[in-house]
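Showing just some of the chains, left in place.
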């Protein structure tokens, strides 16, 4: 695709040769001839001078020297996303139909324009909405109800009675509805299982990452709100409630019955004690250990998690302990002098 | 089911209308008309006044106002577990038999009353005990031996020669017997694999969560004791030994050859260095980093993990650093005054 054709599609002000052929996408430092790249994060500004890309997108107000064609746009980041779609192979189209190797119970209700790929297993009582795609090797347990336009990647397991809204995407290997981790010890310390009788309910426009685990409720439901985005390898325990439009980064762990509000941003590898509440529009730093309620619109970090400014102050105080010790030592010497 | 019928099954002293129809289970705050709820954790005591539940279970000595029918029982928590079983759909009954799509080697020994579901793969030499259920898409490697009454959820992989006791439950996507992470570097820093020749041995009454990974031993065995409960996404490395009746919360990571004692409670996202020993009846806080041996009956937390009281004291001391700095500053000023 020629650079001129890209400009025709996405707009912007071109400086340089629009006739150059664009064949790939790359970061400034990785680019080779034929690639188009972009500068958005100022962290990478110094890389533009040495890039081997054939064209670079920058924000309209960028100034500097560029060794190749330059395209000024309102937002280099969002324009580059459009270029990426133009240049990249289209998404896989799985088509429609049920593969001969899929094992589908007799009473399953399948909507229109659905694809159920090789080796999928769909148990009795399942309802699958229109335009759903189950790619391969998925397990859909008894009486699961799935809305329209869901995309279920290979090896996903959805256990019995889970409910999915519309436009839910679940990536490979994720497990929805596994038993919650519930046991009571007897006097000898032997654990006895507490039956996990509830379900998982997932709203609309939810995306769940690879190898995520979301446990069914002890009773009632574990609830994932609308628009929630969950990164890979996250653990969501029984009876957790995740509010609408909250995003959870990889390897975070949320203990039983915690309520995470709406529009919360949860950092990677952070952990949450059971039964706590996190307010709307709050943020939790990576690796934070949240042991008590978090007020709305608050950013917490550290272990135990606290207001980020307080945590940063604590850290600074620790870093300055050698100086504090030196001051105490100086005082001690002066004291000795005074006493002597 | 009428509330009177529930009382007839579980006992207790009813205050209010036993004729109300109970159709669901929910927490006090989530309940709607028709739900039964319970109060056990005092954290939620204030929610009882505003609940929309049709009935609430409380401990016998509870006092307060309740807007709906009230059932006093000895333990609201354990009684509610019984109610939950009465109200909930029964567990899925997979029946008995081998699905036509399962791929079972000729010499596999299958006990009585076994279910092997769609797309399971059972390699040569496997022994499966009585009453086992392999739901779907399970991989059972060569010469695996499985006791009676095991339940293996979809997409579980059990690699060659693993041994499972009786009543072992393994949730979706868990991997038993993957290679340990063992390499030796040469002088150029190139890693060379150390063959992982041992097995995983799992005792009786063990439950293993979704997407857990348990590595086979370098030699000998990685050993999971009787009654051990492992939450989702836990990593257990080669040659680890987990003592009987120990419980391990989600996302914990236990490095090679560590020995965790009996009746230990391991917090979520905690980590353990290789080769350390953790004594019986000890506890490890969430996100703790255990870098050396832990004595029996000790609760450790923090990084590096230490006696929890010491860790809490350290934290308090850090929080009070501004006060300590102020005292040093006051001393300096007094010293200046004295000297001046």
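Note that the chains take the letters A and B in the order they are written out, and that residue 1 is the start of every chain.
Here is the rule we use: contacts are C-beta pairs under 8 Å (C-beta built on N, C-alpha and C of every residue); 3 or more make two chains touch, one makes a residue touch a chain.
Here the structure is a predicted model, which means the values were calculated and not measured.
Colleague: Enter the number of copies in the whole complex; the displayed portion holds 2.
Modeller: If we count all chains in the complex, we get 3 identical copies.
The rule is simple: only the chains that are shown with their structure count from here on.
Colleague: Using the touch rule from the top, collect the residues of chain B that touch chain A in their complex.
Modeller: Spelled out, the residues of chain B in touch with chain A are 24-27, 30, 41, 43, 78, 80-81, 84-85, 87-89, 92, 99, 101, 117-119, 135-137, 153-155, 171-173, 207, 209-211, 227, 229, 231-233, 245, 247, 249-251, 263, 268-269, 281, 286-287, 302-303, 315, 318-319, 321-322, 324-325, 328, 331-332, 335, 338-339.
Colleague: Give the list of chain A residues in touch with chain B in this complex.
Modeller: For chain A paired with chain B, touching residues are 101, 103, 119, 121, 123, 137, 139, 141-142, 155, 157, 159-161, 173, 175, 178-179, 181, 183-184, 189-191, 193-195, 197-198, 211, 213, 215, 218-220, 233, 235, 237, 239, 251, 253, 255, 257, 269, 271, 273, 275, 287, 289, 303-304, 313-314, 317-318, 321, 324, 327-328, 331, 334-335, 338.
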